[in-house]
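First comes the structure, then the notes that go with it.
Every protein chain of the complex appears in place save one, which is left out.
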Amino acid sequence: MATTSTTVGRSAAFSKRAFLTILGVLIGAVLAFRLGQTIYDQVWGPEVWIRNLINGLALGAVYALIALGYTLVYGILFMINFAHGEVLMLGAMAGFFVLDASINSGFLDYNTLLTIVIVFIAGMSVAVVVGVLLERIAYRPLRGAPRLVPLISAIGASIFLQNAALQAFGANVKIYPTPQITGLSGGQRFGDVFVANTSIMIMVLAIITMVALVLLVNRSRFGKAMRAVAEDKPTAQLMGIDVNRIILLTFALGSLLAGMAGVMLGFHNRQVTHMVGFMPGLKAFTAAVLGGIGNVPGAMLGGFFLGLAESLGPTAFQIPSAYKDVIAFGLLVLILIFRPTGLMGERLSRERA
Amino acid sequence: MGNKDGFFTGVSRRRLLGGGLTVTGGVVLAACGETKEVIKEVPVEVIKEVEVAGETVVKEVEVIKEVEVAGETVVKKEVIEVEVPVEVEVPVEVESVLVVNDPWGIVTVAPGDTIKIGLVTVLTGDLANLGIDIRNGAELAFDEFPDVKGFAVEMLDEDGQCSGEGGTAVANKFAANPEVVAVVGHMCSGSSEPASVIYERAHIPMVSPSSTAVSFTARGLDVTNRVCWNDRIQGTAAADFALNTLGATTAAMIHDQSSYGEGLVQVFQGAFEELGGEVTAFEGVTVGDKDFRAVLTTIADGAPDLLYFGGFQGEGALLVAQKNEVGLEDAIFFGADGINSQVYIDSAAGDAEGSYSSFADFGETDADLLAGFLERYEEKFGEPQGPFNAHAYDAAAIIIAAIDSASELAADGSLIIRRNAVNEAIRANHGYQGVSGVIDFNAIGDGGQGTVGFQIVADNAWSAV
Partner (left out) sequence: MRAALLPATRPGLVGGGAAIAIVVLGMVTALNERELAGLPVGNLLVGLIVLAVGYRAARDAVGAGSRLVAGLVAGLTAGAFLALFMLFTRVPGVSEKLVQTEPEDTDAILFGMGAGGAALLAVFGAGLGVLGGVLASLPALPTGWLRAVAGSGRLRLILVALLSLLIVGLALAFLFGLVVAVVGVIVLAGLELALLGGALASLPPLPARLRQVLPKSGAGRRRLDPVALLTLLIMAVVLIVVPMAFGQYFNHVSTTVGIFVLMGLGLNVVVGYAGLLDLGYVAFFAIGAYAMAILSSPEQGIEVNFWLALPIAMAVSGISGTLLGIPVLRMRGDYLAIVTLGFGEIIRIFSQNLTDLTGGPQGVRDIARPELAEQEFTTLLFANPQQFYFYLIATGVVLVAIISAHLLSSRIGRAWVAMREDEDVARAIGIRVVRYKLLAFTIGAVFAGLGGAIFASRQNSIFPNDFTLIVSINVLCLVIIGGMGSVRGVVVGSVALIALPEILRELAEFRLVTFGALLVFMMIVRPQGLLPAGRSLVSGPASLDIAAPPAEA
């Protein structure tokens, strides 16, 4: 065993890569063939493709918006903030209560735009408060603990927040009265294709947010400090950076984005319950990983990719749409086989992951 | 929360029986009040009842006494006054304790104790809003029928989740508690079915307000009952309505991948195709997702006249709103009783107008019953949130009534409930006028036999077609 070990190890590594490549190529070939078949047989009219492309972009923008917050926190702490979706939910709840109050008091009719702005501010500030408390109570004491420990703490926090919201605000569905709000209701029609106004808003918001984040991370002093903390905490500390403060601010920023996404989703989907953050949170996490977790443009890309895979996948491969998550996760596996650190994963994230 | 343990299978209150029975003798002895030692005293005849003082009757009783006076035994007849609680009828009957036979055994409720009825819904997770709503419906019945023959009815409220594991955990808990007489629930078929096997062994009758899967009652179990329709009744009627009344010849099927939704849609599809209709698509949506535009887009490609949706209000409202964005404006949206709620209309805002659902067919007077129920519900819990709360009310009311007819007061004042008789009394309901419609049990426990009616959303409210 000992004499042949090195060669065996190397050949194993070689065959693994070769095997995986062959596997990936095979799966890819099957999918490509199926796609070709769908197009050749003209199973769908062109409007189905276009509509689902738009649907996919809109859905992807939702994922991207949430994934940006996810990836920001991950990028600095290398921890999966499982409770991110719950921060989003609480933001959406807060937004709802303010909106409700403004409807009851007639303020919405008095000044619609201002109301919407206030609702967003309310949602975002509650999210920030929750996020900061989360960091202080559930995560900060665990800094330096093994990687899985903060993960469990995050899961606990997620379960707690979800059920606390259920207890405090009840199980009934909170309904954002979007159709009553001029500007948010309805949508634009491009020929045969209808796009809801809220969808457009989400896409615009996601892109603006991403650009702003990229600028913040790469150009600002705060961004520089963030990158330093992400790279090496002790050294950053030695360089005079208040590591705890930077992490707290990053959390606040990520939660701010979650709160914004929550209110936006409230307007978009109208229904808010205590479970509203769970699935999107999970999907956004997937999107962030897909793009290369910790990478801001990667989260965006991953979000759009996931959204498109979910909405175009069943169309392209002629599969019942109940399998859309199978397609999404299948493509995720396929991509990670070839790029184990995601679409835009860096050397850094591989090292840390 | 009370005594909800269930670990000790042997805890019995029968021991208490004996205590009550000796009351009369004790009173007689005390009435003597002489220093002579009474050896034996046998009551012979009640001469007259003298006085009713509050809850007791003072009776004059002739007794034969053997008294030892100065070493001699004297036998004499004497008339004494005895105070007897009203409930105890004739002291002589004491020895022949009510003999109750029941193949499933009995539950004895001691005086002052409560009759325990389980209530299993979903209190956490995705379906919590429906579950809590159903719980509230049943709770209203428990409030309005608080006792059986003077014994308070206690509701044991449990979270059975929508999973088999949650269901069996609760079922075993109840089965281990010999005081649990019957169960309202469970809510989901996926929780009811595994639980029913355990209830069957423990002889605990269950009445589900909302488990609609055909197989729930079709497995030959004795304890499975429900007051809602099964999927077959509703799905078949809905297919007929879609084709013959709404005039839809093509339909797309959408379900929420739940046992309820998928089962219903399966039945609808079969019936619809049999009647000559064409099914253009069969798709499942994921509960928890909010964006169904993609699946609706592919459905729109088949240009169906009608969308049939098996599932609940949350997804229903999203679907009916989003279908208009992808070229399905003209398709009729048709759901089952899972979307028949105000929450559906409010969530979908204006988009719900013109959508249909199946619902119990009420005559004039019966509709008043439901309206009265909803009014009382709103007064206690606020706005109703879902579709099956009225069924839960009926299920609880039927169980309480069944216990009433299957129980006897024992001489010691405890209540004896016969388990099998409860189940039979439940199934003996024919033409029961519930708030959810007419309930008519068949031999396998399907109570929701009533005619299927249909409603349409008009002016932000459900109204009969």
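In this document, chain identifiers A and B correspond to the written order of the chains, with residue numbering beginning at 1 in each.
Definition applied: contacts are C-beta pairs under 8 Å (C-beta built on N, C-alpha and C of every residue); 3 or more make two chains touch, one makes a residue touch a chain.
Source: prediction; values computed, not measured.
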item	value
Per the touch definition above, residue among A:Ala58, A:Ile80 or A:Leu99 touching the missing chain	A:Ile80
Chain not shown: contacting residue from A:Phe97, A:Phe222 or A:Phe317	A:Phe97
From A:Asn52, A:Thr178 or A:Thr341, residue that would touch the chain that is not displayed	A:Thr341
Chain not shown: contacting residue from B:Gly137, B:Gly185, B:Gly263 or B:Gly277	B:Gly263
Interface residues of subunit A (partner: the chain not displayed)	1-2, 5-6, 8-9, 12-13, 15-17, 19-20, 23, 74, 80, 97, 101, 104, 137-138, 140-150, 152-153, 155-164, 166-170, 244, 282, 285-286, 289, 293, 320, 322-323, 325-326, 328-330, 332-333, 336-337, 340-342, 350, 352-353
Hidden partner interface residues of subunit B, rising order	1, 3-9, 123-124, 157-159, 162-165, 168-169, 172-173, 175-177, 188-190, 193-194, 197-198, 201, 213, 215, 219, 255, 257-259, 261-263, 284
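By definition in this document, only the chains that are shown with their structure count from here on.
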item	value
Separation of mean Cα positions, subunit B and subunit A [Å, integer]	43
Partner subunit A, residues of subunit B touching it in the complex	124-126, 128-129, 131-133, 257, 282-286, 288-291, 293-295, 297-298, 300-301, 313-314, 317-318, 321, 324-327, 343, 346-347, 349-351, 383, 385
Residues of subunit A touching subunit B in the complex	44-45, 47-48, 51-52, 55-56, 58-59, 62, 163, 166, 170-173, 175, 177-180, 187, 192, 194-196, 265, 268-271, 273-276, 278-280, 310-312, 314-315, 320-322, 324-325
